[in-house]
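Excluded from the complex is one protein chain; the other protein chains are retained at their positions.
Going in written order, the chains are labelled A and B, and every chain counts its residues from 1.
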Amino acid sequence: MSESTPFRAAAAGRPVAISIRNVSQRFGDAGSPNEVVAVDDMSLDVRRGEFVCLLGPSGCGKSTLLNIVGGLFPATDGVVMVGDKPVKGPLPRDISFVFQESTLFPWYTIRENFDVAFKFQNVAKSEWASRTKQALEAVNMGAFIDHYPNQLSVGMRQRVNLARGIALGTDIILMDEPFAALDEQTRMVLGEDLSELLAKTGKTIVFVTHSLAEAVFLSDRIFVMTARPGRIKSIIEVDEPHPRSPDFMLTPKFSELRNQAYALLRDEVRQAIALAREAEAAHA
Amino acid sequence: MNDQANFTTRSIQVAFLAIMAGVWYGLTKTGAVTPLFLPPMDIVYATFMRLVQTGQFWSAVRVTLFTIAQAWIIAVVAGLLVAYLVTRSRHWTAVMEPLIASTFAIPLTLLFPVFILFFGIGPASKVAYAATYGFFPVALITIAGLNSVDERYLRAAKSMGASSFDTFRHVLFPAAFPVILTGLRVSFFISFASVLGGETLSSAAGVGKAISLAAELMEPARMYAWIVFVIITAVSLNFIVSAIENRRREY
Partner (left out) sequence: MTVAAARVPAASTPSFIGGMSRRAKVIWTRRLVLLGLVVAFEIYARFIGNPRLFSPPSAIVYALFDEILVDPRIRGAIYQAFTEVLVAYVMAIIIGLVVGLSVGWSNFGRRSFYPIVILLYAIPQVILLPLFVLTFGIGPACKIAFGVSHGIFPIIVNVVAGMRNVNALYLRSASSMGASNFDLARHVYFPHMVPSLFAGLRLGMTLTLLGVILAELYVSTGGIGYWTKLYAETFDPAPLFALIAVLAVMAILLNELVRIAERRFTRWRN
């Protein structure tokens, strides 16, 4: 991909929040037959306050890229800069994660989960209670503060999980298919909440998904990725201000963008399935 | 890469056995330990070879095996029967299961003197003792197995008009069968250890008696010969059974 992608979206002209330069990730021994290139020489910039989606078939390396950006593991090649800092490990003050399933620790209550997160992040103890309360109320979960995660439904858990990601107060939130385990209705409601949140707080969000509708509904820009090795195939811009209402999904613009994304993705999905079959045959 | 890791772990395990043998050898040959506690390996081996040729060796083994077999059969029959009866109703399952489970948490060895009182020091007391111990795992694991059968299968069978016995015969039993086998295995090894334990504590014959007698008569070489024999037997049995289980799982 070229180094500076021209785009018209609202975030254009704002400073770069995350800059990804020539990042590659390979697993297995270099040159050996079991070497897997998960991410291949990717470069992209995410502007401050922008909502960016990485869309692609399973196994295309989108989660890998997200983990690299978050400093959870080092890239084989390339550099990621957050602001003016190169990413060399987790940056708990700058970046928070929301994973595909709730990562609330089942052995702690909701309150204790928030507390331990603040403790990890070195937040002053005096702030814990108020920040927890505020974040939970933002997602209408204030009443469940002393519940254990197992006492909540999957949807409620993921809602709290999202609240924790926000409560950490970082400018950047990385979301790895946060709604994948939820049913369609819950996904839609949480998607709306997220759009509203973005409009309110101006957070920078990088979001991994394989849901077309979710990508179009939430993103300012969608990076459509190829099947293995993961590269950027194309960029789709969604020029629609946040917060977005569910009515947006009914517009011709939405369908058009969705169809455009589907057309780009279809071949990649087929290729990903073929790759998976090949891998299975090789194992047998 | 994988093969190499396997090789490393295997080497460590072999090294562990080698070190144990080395320590045994070293301790006895340097005289650090008196042969009264730990006789040299070669003497134990020679004693074992002599022992195998005697009639008393095989008669002790026969007594023990026969006792184990009887105890195990009683344990299995009683355990399956109780599990079947208890799981006939949810109410009785709820009543009996915790009762059986908490009885099993008490060291039933406490009952050993009672069995000696009832049956004397012959094999019968060991059969009773080991059958008592072996009964619990069969009953508990079978109850758990029968209760964890997916209710949808039962509803499906019922919707097709299966009678209560049909349901047991064609759904409950086959579905719980792998779990029941686990119960039988656990029960076997517990019966095995219990018979040996009973014979060690108080007995007129059998392998356990042979070990405690050798200890009493201060014949450590003979005692170690027996101990090594039992360990090798137990470990091989375990190995064979888990190999069979792994193969079954592959299908």
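Throughout what follows, a contact is a pair of C-beta atoms (placed from the backbone, for glycine too) under 8 Å apart; a residue touches a chain by one contact, two chains touch by 3 or more.
Bear in mind the structure is a predicted one, so any value in this text is a computation, not a measurement.
Of the listed positions A:S24, A:N67, A:Q158 or A:S219, the one in contact with the omitted chain in the full complex is A:N67. Note on the undisplayed chain: of the listed residues B:V44, B:I74 or B:L146, the one touching it is B:L146. Interface note: of A:S58, A:T103, A:T186 or A:S211, the residue touching the hidden chain in the full complex is A:T103. Residue-level contact of subunit A with the missing chain is found at 67, 70-72, 90, 92-93, 95-97, 99-101, 103, 105-109, 116-117, 119-122, 148-151, 168. Within subunit B, the residues in touch with the undisplayed chain are 5, 8-9, 12-13, 16, 36-37, 87-96, 98-99, 102, 105-107, 109-114, 116-118, 146-149, 151, 154-155, 158, 164, 167, 172, 189, 192-193, 196-197, 200-202, 207-208, 211-212, 214-216, 220, 223, 226-227, 230-231, 234-235, 238.
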